[in-house]
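On to chain A.
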Amino acid sequence: MNGIGGVIAAVLVAGAQIAAVAVGGPLLVGVMRKVRCHIEGRVGPPIHQPLRDLRKLFSKQCMRPDQASWVFGVGPVVLVATAVLIAAISPLATTHPPLGQTADFFAIVFVLLLGSVALALAALDTGTPFGGMGSSRAMTIGALAEPALLVAILAMSIPAHTSNLPALVRIGLAHPQLIASPERFLALGSFLVVILAESGRLPVDNPSTHLELTMIHEAMVLEYAGPDLGLVILGESMRLALLLGLLVNLLAPWGIADRAGAAALVIGLGALVGKVVVAGIVIATFEVFTAKLRLFRLPELLAGAFVLAVVGAFTALVVR
Partner candidate 1 sequence: MLAIVVLAVPFAAGIASAVLPWRREIGWLCTATIGVVLVCGIGLAARVVHGPPITAFGGALRVDALSAFMVIVIGAIGLLATWQSVRYLSLEIAAGRSSRRHASLYSALVQGFVTAMLLAVLAGNVGVMWVAVEATTIITTFLVGYRQTRGSLEASWKYIAICSVGIAMAFLGTVLVYLAALHVGHHLHANLDWTSLMAVSHHLDPGVMRLAFALLVLGYGTKVGLAPMHSWLPDAHSQAPAPVSALMSGVLLTVAFYALLRFKAIADGALGVAFPRALLVAAGLLSLVVAASLLLTQRDYKRMLAYHSVEHMGLLALGAAAGTPLAIAAVLLHILGHGLAKGVLFLTSGEILHAEGTTEIAQIKALLARRPALGGIFGFGLVALLGLPPFSLFVSELNMVRAETQVGLGWAAAISLGCMAVIFGAVMSHGRHMLFGSGPDGERVHKTPGIVTVPLIGGLVGCAALGVVAWPLDSLLRAAAQVVAL
Partner candidate 2 sequence: MSGSAYASSLELASGVVLVCAVVTLWRRSLSAIVKALAVQGVALGVVALILGVGKHDGVLIAVACLVIAAKGVVIPVLLGRVVAGDPASREAAPIVNVPASLVGAGALTFLAYGATGSVVALIPTTAGRLIPLGFATMLIGYFAMAVRRKAVSQIVGLLLVDNGIALVAFLATAGVPLLVELGASLDVLLAVVVLRVLAAQMWSKFGVLDLDEMRELHD
Partner candidate 3 sequence: MSNLSLVITAIAGLSAAIAGCALPAKTRVHAAVAFTWGACIAALVGSLTVLHTGHAMVLNSSRILPLTGVTMVLDPLGAVFVVVTAVVAIASTLYWLGYASHGLSTRTASAALPIFVTSMLLVPAAGSVATFLWLWELMALSSLLLVLVDQRRREETRSAAQWYAVMTHVGASAILFALVMLSAHAGNQTFAAIRIHAVHLPAAVRNTAFLLALVGFGSKAGAVPLHVWLPKAHPEAPSPASALMSGAMVNLGIYGIVLVGDRLLGGGPAWWWLTVTAVGVVSALFGALHAATSTDLKRLLAYSTADNMGLVLIGVGASGLFATTGHPAIAAIAMVSALLLTVNHAAFKGSLFLSAGSVQVATGSRDLDGMGGLLRRMPITGAVFLVGGLAIAALPPLNGFVGEWLLFQSLLHGLPTSSTAVAIAVPVGVAALALTGGLTAAAFVKAIGVGFLGRPRSEGAATAHEVPRTMQLGAALLAGACVVLGVVPMIVLPALERATAAAVPGAPAHSLRSSVELRLAGLQGVLAPALLAAGLALAFIAVIAIRRLAQRRSHLRLALRRAEPWGCGRELQTARMQYTATSFAEPLQQVFDDVLRPDRDLNVSHLAESRYYTEKIAYRTSIGDVVEHNVYRPMIGAVNAWGQWARGLQNGSVHRYLAYGLVVLVVILAVIV
C-alpha cells in the first residue's frame, strides 16, 4: 500500500466497515426481535423498524434535565464515537483493517469500557434515582465482567504470542487447529457471557423492560429524548454488532478478506453479515427460553465465565 493510494484504500475499508456496523446494528436488533416474535407466535414489527425509529428520533426535539451539565450531552456521543472507532480499526471484513497494528484486543476492550463509563457518568448527571440505579448496577456488572474478559483475551493470546486482534484472526485463519483447540472455545464461551452482560441482553438485563427493580441499561438512558436517545440506541446496537462480529471472526474466520481488493472486501462483508445474523438468531432463540437472573445472582454467572476463562488460560499454558 503505497502513500496516497494506501490511505484512500484504508479510508474506503474503514468507511465500509463503519457503514456496515452502523446500518447492520439496528437491522441485527430488528432480526432478533423478529425471531423472538416468530417463536412466540406473533408477527412482530418489520426488520428495518429500528432504522425507522432512529430516523424519527433524530428529527424530534432534544430535551435535557434542568440541573444536568455538559456531561449529559457528551455521554451518547462518546458511546457512538467509541463504537465507530472500533468498527474502523477491528478486523471485521478484512484481516488488514486500517491502523490494524494498533487494534490491540486489550485496547479495544478498554475503548468499549470508555463508552460505558461515559454513559454511566451521563446517567448520574440526570439527578434522578433511575440514573444512579442504572449506572451503579452497570458499573458493578462491568467490574465483575472485567476479569473474565481479560483472562479470556490472555487465553486466546498465549498460543498466538500476541494480543493484536487482526493478527489473532490471521493466525486463526492460517492455523485452523488453533481455533479448534479447547482454550479458544473456553475463552470464547466466557467472551459470549461477557458480551451478553456488556450489551444488556437477557440473562443479565431485559432490554425491553421498564420495571425499576430489574432494568439496568434502560434506567441509564431513561432521561434521553430525540437525537440523544437515537444516538444511544444506535450506539448500543453498533456495540452489539461489533462484539458479535469479533466473536464470530475469532470463532469462524472463513470468508474474511485476507488480501486487498474490492471483491475480497465485498465477500468479507457478506460473510460477516451472514455470520452475525446467524449468531443473532442463536442468541434470540436462547433469550426466549431463559428468564432474567436476579441482580445478586449475576456474580455467580460472571464468576462462572471467569472460571471458564481461567481454565482456558491454564489449558493454553499446559498444552504449549
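One rule holds in what follows: a residue touches a chain if its C-beta (ideal position, glycine included) is under 8 Å from a C-beta of that chain, and two chains touch if they have at least 3 such contacts; residues count from 1.
The candidate set was assembled so that all candidates are chains of the complex that A comes from, given by their letters.
In this text the structure is predicted, and so the values were computed from the model without any measurement.
Asker: In the complex, chain A is touched by which of the candidates 1, 2 or 3?
Answerer: 3
Asker: Please output the residues of chain A touching candidate 3 within their complex, sorted ascending.
Answerer: 58-71, 77-78, 80-82, 84-85, 88-89, 99, 101-102, 104, 106-107, 110-111, 113-114, 117, 120-121, 123-133, 135-137, 139-140, 142-147, 149-151, 154, 157-158, 161-164, 167, 212, 222-223, 227, 230-231, 295-296, 299, 306, 310, 313-314, 317, 320
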